[in-house]
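Just one protein chain is left out here, and the rest sit where they should.
Moving on to chain A:
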Amino acid sequence: MIKAILIFNNHGKPRLSKFYEHYTEDTEQQIIRETFHLVSKRDENICNFLEGGLLIGGSDNKLIYRHYATLYFVFCVDSSESELGILDLIQVLVETLDKCFENVCELDLIFHVDKVHNILAEMVMGGMVLETNMSEIITQVEAQGKMEKSEAGITGAPARAVSAVKNMNLPEMPKNINIGDISIKVPNLPSFK
């Protein structure tokens, strides 16, 4: 079982948090902070497993993470998951995000956390891995995107226009943001078929 999925940036700002067990908001923030603390002080080229299991649940749990440019993707899992399998799954997640957002970067996650949740929902459900096939995930995500668009229809148009204008009017937007492209490098582990 996957106990939690956390995405945060190099400064520990949460970009997505998904807990498959209930915690209070305060505990959740504490878990995010502590996980960041554990993960961020690790060098780049050391192993991606951490036995910080006491954060969430018992000692059976492990943190498995990957660091892409400005973002950390952390999965907290118990012993029923294969460590390397989860690493591959993180890779699938990132590649899927890359496809869905077209060259994903931290900004996409910042402004569209709802979409990231929807993509994640097609991969992991209630803490169990639902789908590992990237093309299947993308098909389902896109089909739902289409439905959303068709529902918005004409009435959605004005809102979209205003939103576009708002974006244009705000020149500060790219400046103070630490944009990092998530470089997709397939590691030397063969992915799932």
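Here is the rule we go by: a contact is a pair of C-beta atoms (placed from the backbone, for glycine too) under 8 Å apart; a residue touches a chain by one contact, two chains touch by 3 or more; residues count from 1.
Just so it is clear, contacts and distances are computed from a predicted model.
Taking the options "AP complex subunit beta", "Isocitrate dehydrogenase [NAD] subunit, mitochondrial", "Acyl-[acyl-carrier-protein] hydrolase" or "AP-3 complex subunit delta-1" in turn, only "AP-3 complex subunit delta-1" matches the UniProt protein name of the chain that is not displayed. Residue A:N48 is the one among A:N9, A:N48 or A:T96 that touches the chain missing from this view. Listed for chain A, the residues touching the missing chain in the whole complex are 1, 14, 16-18, 20, 22, 24-26, 28-29, 43, 45-51, 80, 82-85, 87-88, 110-111, 113-114, 117-118, 121, 125-133, 136, 140, 143-144, 147-148, 151-152, 155-156, 158-159, 161-163, 166-167, 170, 172-173, 176-177, 187-190, 192-193.
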